[in-house]
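A single protein chain has been removed from this complex, and every other one stays in its place.
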């Protein structure tokens, strides 16, 4: 592929864990050319062959599309600056995820809207892993909304960002495991519920509890789903198979359950199904896994960018 | 304390993770003297100042009480041999946990029966952490048995034993996280349900899903409890406080939630309570933590031994 | 690249850590097509889109080149079988590393011989990291052979293989660190010394001490080099720069020192230099890092294969 045929891409916020992954993916992407990447404290350094500049010096006009991995609360301002300069944008922060201005970029679900979007809000990591598992059941009316859906999720620490905090030190996290934002306090919960309602018609209750894992990357979600009717494992797997059999970035397990090692460093969500013995009413337990930095962030952003640009969807990605 | 006043104790199975912890606790116990400790492949070696012998050479008559950390399925035979020799016994395996011959040694719940027991079945690690949190609510009729209790538990790898298996290698477990025995398939579930029924009158449904953590020791359980009536956090904490305020080995959190670091290397269960926002029917989320090798195994065995022998209950233990 | 233009490759021993990495690299390699991959206990399973077969069923004639990641002591037999079938081979085991039948495949050093070789012995992981740092100094007569070179090396546990052993369990390795084969007992030492003599003229003494790190992958070597004359850091870096400036897989640091994160998942050796204060005679400390599974094994094997086939040397590799 000729360098001249590469799409010029700008990256905002390239020094956090997500931004670093994004820069790594885009600099190896055969259809993209990173024309600038910003970072504040690391400005002047070279990463993956790109010279980092301060955001005030970002040459927006040189890019055709801008991807932002800036922090929540900061990102919107600069994304809007890129939009004002006439650029298409993918925002990896939470700033536009609940906004009607943006298309929610859960690629497998909203692909046609992503293709036409000027601004894509890249989904949160936890919702990505939950929604791809729950939506097929919700859309078929299989979730019993008179009982609660319970999700216990666990994430590697890169999900908590790179800003130094005592509770994220190796000496604190290693050999530890803890729940946080317990009692439906997590910021990504409204995004999850809103999308589950909009795309799946779900109006029931849901209890979401994230945990901090002593690993660098990866999310595993254990999703307890009350059902409106009995569904054995194979039938449930068949539903996922019918929905996702042409999707390169969704791996439906057959008789197995995923763990982090099935997904790290890949732009993939893995979905497994287990029947539940010794309970009186029908239910299933789903296990889903993603790499929080890839399908949960930078990888899905590239996937969305590919869709927006009309490139093959997995260009530059390993699914 | 005079050495002559120390109770002579025998240990069966001292080379696994639980047995090693048991030997460590007992050799530092001011009221006990380890008169023998068995191990098969390590026989002839010296550990914590004790010479390990083969079980065939165990001098049962020299001990007043025998504690067994032998594997499930093997332990019963040798515990019965010790009983036949007239010895009181604590079995740390699962072999007697559902047997009417043994007293179930969840110390805080069955203390008077433990004191008088000839044979104590030491509880499993997962049930210990779950029962001490669930029983006070069950006994008060606070659990709504028309909805399922959901428990997601995560354990360090010493809970899976010391026998070499590929899936327990560092190269497999590090940076990974996975669920296992999904769908109520775990061996300790009948023990949990039986005790919850017998001691708490619970007859509802429960979904129990264990996970394997990349840490050496510690269990955290996230317990989702549907309630028969609204209960705020402080009121729930008050219930635990009223039940456990004289218990040295139970730590009730006030407005906080425990993590593994609150309990490792201690004979303690820590219990925390969180209210759940944005759900229509009353429920709580409980977080409990124990060290699977201490309060979940060897420590509780020593605690039970102390009760049986009329010693101060925490002798030789750090709670 | 047309599938028809891809070179048909056979893989022996695809289920260990090295074989798994090799299969991953080759199935994503744009110039190669894996026509078979063998594994014994996993035969019948599918990995990276390839159906694993027993080695007895390996269709040698279908391959143009065969790479073996079989264990030491086993590999030679099957490599010879492939050679007897007229195939070019790369052996990743230690079986041919000291044999005159094979070309030693330290690509940057022996490239022309590799290009012409029928059988390439892929170097050991520790020697690869040590030799690329020591040879430029040895070849220039800069190492004082009247004093000992001291190398302390540390490797992640995938270097110890995937066969279950108690000392490799997560419960043993996590939070531990130990030296092994202390006192020049490591199997790869003769390979290191032989090559240092043959390619660098080094005839001095060397003390090599490997350590086991609680990480999955990566090797760091701290190399203490007595010098024949004073050499400051910048001058030493200049030597490496002059030797390696056209080498895509060697990263010479300038004023910094590498750590594992600079090299994992890359086919790269990173070399850093430090001056030593407060000693009376001239010396340097070198720090080198590689990924033991990539530049230390599977990656370098692919690099050698590319050279043998006349492909661009880094095809299918991230350096």
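Which chain is which? They are A, B and C, in the order written, and residues in each are numbered from 1.
Just so we're on the same page, a residue touches a chain if its C-beta (ideal position, glycine included) is under 8 Å from a C-beta of that chain, and two chains touch if they have at least 3 such contacts.
This one's a predicted model, so the numbers in the text were calculated from it and none came from an experiment.
Student: Looking beyond the chains shown, say which of A:174, A:239, A:279 or A:309 touches the absent one.
Tutor: Within the whole complex, the residue contacting the unshown chain is A:174.
Student: Looking at C:178, C:198 or C:254, which makes contact with the chain not pictured?
Tutor: Considering the complete complex, C:178 is the one touching the chain left out.
Student: Pick from B:113, B:140, B:233 or B:265: which residue touches the chain that isn't shown?
Tutor: Per the contact definition at the top, the residue touching the missing chain is B:265.
Student: Any idea which of A:28, A:62, A:77 or A:165 touches the chain not displayed?
Tutor: A:165
Student: Touching the missing chain, which residues of chain A?
Tutor: 17, 156-158, 162-166, 168-175, 214-216
Student: Which parts of chain C are in contact with the chain that was left out?
Tutor: Touching the chain left out of view, chain C contributes residues 147-148, 150, 152, 154, 156, 172, 174-179, 182-185, 189, 205-207, 209, 211, 213-218, 220, 222, 224, 226, 257-261, 264, 274-281, 283, 285, 287.
Student: With the missing chain put back, which residues of chain B would touch it? List them for me.
Tutor: 28, 174-175, 265, 318
Here is the rule we use: only the chains that are shown with their structure count from here on.
Student: Using Cα averages as centroids, what's the distance between chain B and chain C in whole Å?
Tutor: Result: the chain centres lie 46 Å from each other.
Student: Please set out, as single numbers or ranges, the residues of chain C touching at least two other chains.
Tutor: Residue numbers touching two or more other chains: 174-175.
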